[in-house]
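Take a look at the structure below.
Yeah, one chain of the complex is gone here, protein chain that is, but the others are all in their spots.
Here is chain A:
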Amino acid sequence: MSWSTIFNHPLGLLGADSFPFLAMLSSDDSDIFINGLLGSFAAALVIISVMVVVALLTRYRAWRTLWFDWLTSTDHKKIGIMYVVLALVMLTRAIAEAVLMRAQGAVGLGGGFLSSDHFAQLFSTHGTIMIFFMAMPFLTGLINYVVPLQIGARDVAFPILNSISLWLTAAGAALVMISLVVGAFSTGGWFGYPPYTETLYNPGIGVDYWIWSLTLASLGSTLTGINIAVTIYKKRAPGMKLYYMPLFTWTALCTAIMMIFAMPPLTVVTLQLALDRYLDFHFFTNGLGGNQMNFLNMFWLFGHPEVYILILPAFGVYSEIFSTFSGKVLFGYKSLVWATISIAFLSFLVWLHHFFTMGQSGHINAVFGIASMLIGIPTGVKIYDWMWTMLRGRIRFSVPMIYSLAFIFLFVIGGITGIMLANPILDYQVHNTVFLVAHFHNMVVPGVLFGMLAGYTFWFPKAFGFRLDERWGRISAYCWIFGWMGAFFPLYILGLMGLPRRSVAYEQASYVPLEIVAFVGALLVAAALMALVIQLWVSIKYREKNRVFVGDPWNGRSLEWATSAPPPEYNFPVVPSINDRDAFTAAKEFGVGYQEPDAYVNIEIPQNSAMGPVFGGTSFLLAFGLVWQIWWLVILTGLITIGTLVMRGFQRDTLKIIPAEAVCRTHQHWIQAARLALPIKRSQEHTAANKGRAAIETVEVPT
């Protein structure tokens, strides 16, 4: 590359034909027209949504608030909320794609309405988004919000790094979104196996979109992992031993450590593929010494631990929910902790089961097959612990509990099919069919997504100060549960009947009825998403009725419930000291739940910082420049990124002080509210009487 290439082509590869809308108009093929119409519709949705958001922000003069209170915030709670918002936006797109794919499946006998390339783009973006831009931000958001509160900390260990991680993830998500408008996304699936994704077979820019969005997301996740692990190791309240930590914090710790070790292989492998594509390296090409099998090996060195990175925080959420909504101490706390640690460790020993059929010897397959089955043991321990937690508890069938119960039933089914697939002999039969698709959706939807949604419902009142509407929550939960069952149970059968995954059309008429059932299920899932949106709308509309300012609407057990809802910026006026598990329950039972400290002190918290948004902006433009080979943009944004980093090093005044008087005022306002609020019994949980103060109700624990 010379200077002349940089200046002769200021827009790199970008041209009029990069816009699918224009490409559609200039074509006279009707198939291209239909697919182009769908693509353009999606692109228009993206553009219109952005315009509506901009218009609303201007209409309500919210730009200042957005910038100073949110985008530049280093408060872990706000960053957590922004992560969840990102996750929900991306969830919407990925669900829409899923419905479109199932619609294609229902009419796919001998054709259907989608072209194979379009279908391939759909499953590639669906997978990429669901893993990297829905599940990861969702769990990172929940961890970000809840963990510092649960361990009695004021913030995470590295608040600005936290903001940068968020923005890197958001930049990756933005890259996937803009691929709808400019150019096209990869057709290589969420794992983008070479040699198909090499330049020889994929000369376009789709794979580059995939590479750079994943690189940004994986960098963000690595930094998040470091941040969370250090926070939990170093910032726990005095007296909180590791064994006093709530289970959600334990799972967050294991997930964070796994992120630190599992994300780098992904970053390396996508960068190696980029070297292949941009600079004619031969890491994974067919010829010249390349070896594509090492891509699979490295990808799944990341990919398998990733699955457990996703599920462990969900296990943490379920543990909190089973305990809280049964009104009982968590059964087998230590066994749950050790099961979590075992799963985290074992998850690094089983990556080969994602490519049993690659051609290695039967001995290796057997070793990894057995290792995979072993994971069933700690997971089984957890399931029993949760059931014993419920045993003779005072169970409330609230929305989080509905998700959790559905999780137990469905996850066990998914676990059993997982053990089936762990057997290489069976895997050879069904590995490339929709049986596999059904299995992993069985783990990530009832496992991860239900957990995240349960956590969202559970902690929402803490974050915003009012409860979510219960009725719409239930409607949504049941639609999710039955919609999921309708969409994926048929796929198990279809898989056994031989329907290959990732195929746009099929020739067997016997597939049609079950495909139609799956489509109906997918529609129900879409309805569930709608119900979720309506729930949010209704809840905001009637928020005054559902206020829980005192902060403990569910008779919670851990420290996050021991502060107001929403909590002040510094979380706790005085850092609590801990001498037991379920710290807040203990405090409530001893009647010291709502206390005034002897003295208030000035509290130092980090100032806002524009580092995050600047990094988000530059890394997005950098990645966009790389995709379209706009080299001046790459160099410019690269320099700005490094310059910002260096300038930050010279900034000395990074803290702001909240004076003791303000802390005192805020705290006393809350204590007054707590004293005035009537402690309510659990039967009144969903009434307007629930102001967030719980009455002590003892449950007889079987011995």
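As a working rule, contacts are C-beta pairs under 8 Å (C-beta built on N, C-alpha and C of every residue); 3 or more make two chains touch, one makes a residue touch a chain; residues count from 1.
Everything below uses one rule, namely that contacts and distances are computed from a predicted model.
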Inset, instruction - Report the protein name recorded by UniProt for the chain absent from the figure; options are "Cytochrome bo(3) ubiquinol oxidase subunit 4", "MoaD/ThiS family protein", "Amino acid ABC transporter permease" or "Chemotaxis protein CheC". - result: "Cytochrome bo(3) ubiquinol oxidase subunit 4"
Inset, instruction - Among A:L11, A:M358, A:I425 or A:V533, single out the residue that touches the unshown chain. - result: A:M358
Legend entry - Residue of A:F261, A:F482 or A:W632 touching the missing chain in the full complex: A:F261
Legend entry - Contact residue for the chain not shown (choose from A:L57, A:L200 or A:M293): A:M293
Inset, instruction - Over the whole complex, note the residues of chain A touching the chain we left out. - result: 233, 257, 261, 265, 291, 293-294, 297-298, 301, 348-349, 351-352, 358-361, 364, 599-602, 657, 660
